[in-house]
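Single-structure report; data block below.
Subset of chains shown; positions unchanged.
Residue numbering begins at 1 within each chain, and the chains themselves are lettered A and B in the order written.
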Amino acid sequence: MVDDRLNLPFTGLVSFMRVPTCTDLDAVDADIAILGAPSDEGSPWKPGARFAPRKIRELSIKYAGYGPDQHQLGYYDIDENRRFLEYERRHSRIVDCGDCDIVYTNVRRTFDNITHDVRRLLDAGVFPVVIGGDHAVTYPVVRAYSERLNVVHFDAHMDYRPFVHGVQWANGNPIRNVARLKTCHHIVQVGIRSLRTRQADVEDSRARGNDIVTIPDFRRRGPRAIVDLLPPDEPVYCSIDVDVLDLPLVPGCASSEVNGLTYDELRQTLLEVNPMLDVPADNTSQLAAQLIIEFLGRLVEHPGYRKRHPMRSATRAPRDHRRSRGRAKGR
Amino acid sequence: MVDDRLNLPFTGLVSFMRVPTCTDLDAVDADIAILGAPSDEGSPWKPGARFAPRKIRELSIKYAGYGPDQHQLGYYDIDENRRFLEYERRHSRIVDCGDCDIVYTNVRRTFDNITHDVRRLLDAGVFPVVIGGDHAVTYPVVRAYSERLNVVHFDAHMDYRPFVHGVQWANGNPIRNVARLKTCHHIVQVGIRSLRTRQADVEDSRARGNDIVTIPDFRRRGPRAIVDLLPPDEPVYCSIDVDVLDLPLVPGCASSEVNGLTYDELRQTLLEVNPMLDVPADNTSQLAAQLIIEFLGRLVEHPGYRKRHPMRSATRAPRDHRRSRGRAKGR
């Protein structure tokens, strides 16, 4: 069905890539859900990541295609000469669920809201893509999963600070929080390089058995090495702080650092890893929008994903969501 | 019905004051519709008014009320100690219809889209509130009306340039365009003061019989005088360029000028005039959001409006929209 509107990116109400919206998380009928977690109380320097989900949505519209003839559902990769996300966009298999409710001055309750929302999506067999907010939100997202998973953490910083001085839920703590979850198996931390890195955090992380891949490590061993560090055929959760990218790529990011990954290095690694679960993209920038879209484009082509979300014709009768997903080990 | 979300203004998908959205203009079931017309090709200096409807929507959310207990449908005026818009918000009598489609490099087609959209709303008995875009959009909005109307035009500039050099649809032309409409009766231009005013435009406007009220005139005669310049009991269309306000109130406005109205002077005049039709608020700023909300608050209390849009209980059966509206006396 062709829309006769031009739909320039500065017009119209906003949702991620202009996909349908559904703010009632108990009524989601889709494969993939965009969910914002606009919390930034955990930021020790410039706050403002709270505006990231809204800004990323607005910028994602540039990739929605526009014009009656120009309509291109999904996107086209000129280097590979093929299309991605076309099916999903056409059949509304992606929805935008809006944002988790944020309770300012009460981070615990905010985190409960995030976990609750993600869990509702998981229970409905929907694949959640969570957009922060600062990196603290990774913990409440990951704890929503009931299955065993491994974590790949892209970041310039360890995010592994101990819980002292009454601070446990800030953006320096999430990976330490995640590491204590029973469901969390192996953790790989990629891109760590900040001068602010604490030696004790590095030691604690390694003591747990986590792998830390610095930028020189990464350059030496290549993206494939990240995959080799993960147990084969197990779910992988991907957490991306955009400051893993090099400083000039993310000038709007309050914690950006020199000597980071190029966009292509991160992209290639994501394609290698092919995480089966989800990606919270913290912080702000147009790169985040593009990264999410490219990530989704490859994700839905992955055999593991397709097995769980088989293609359906648009006219197919409403299916039983939960059964068709099945995330448990029995799958 | 109480929502248990806090709904802070930086969270969630955006619509004007968080009212329900309805982008299918043939299916609007409401009394009042917000409609954006984000066109700025008619701006001879800094463009960017195209982002105004989106920005005004975002800022209007601050007035949506938030928190489970704090929920306040409509708003409260502390000076008058009474509430406004409560009924409308509760019964979803206001909807946000998104934006008219903009066809860049083709202003005629953009204008056709605007007129078409407004007409659909009028035909459905819905009261349109149009948010520009630059002031050029006033013409395609007004020409959508089929009944005779008078126009009150608040602006620092005449917007009455002749059609020469192939320019007829820019933001210097709309009131001259409107003046040529058969439906347009009397025009009152309030706040004109720019040093860029053309003498010939003033003469042309007066030659047609329009009234021009400069700032000194306005200060001498008061808001009531505007009403006295209008024929009694006739529909009045209100067109507000926010640069009618004083320069320090609208610093983000590319055409702001010194010696303008205060916010209260404009507000009082609107309450006096009590325009029965609609208000396109051109340009950008939080003031625009507040102005629209306060305008709507008073509008729906007006006997003329209430006669056409009588209160209904929320459980009332779907009404026949068109019959219950009836905008001109003859209709």
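Points to keep in mind about this one:
In this section, contacts are C-beta pairs under 8 Å (C-beta built on N, C-alpha and C of every residue); 3 or more make two chains touch, one makes a residue touch a chain.
Note that the coordinates shown come from a computational prediction; the quantities given were computed from them, not determined experimentally.
Complete-complex copy count for the single protein sequence, taken from this structure file and not limited to the 2 chains in place, is 6.
Just so we're on the same page, only the chains that are shown with their structure count from here on.
Taking each chain's centre as the average of its CA atoms, chain A and chain B sit 40 Å apart.
Those residues of chain A that touch chain B in the complex are listed here as 5-8, 10-15, 21, 23, 36, 38, 50-51, 54, 58, 96, 98-104.
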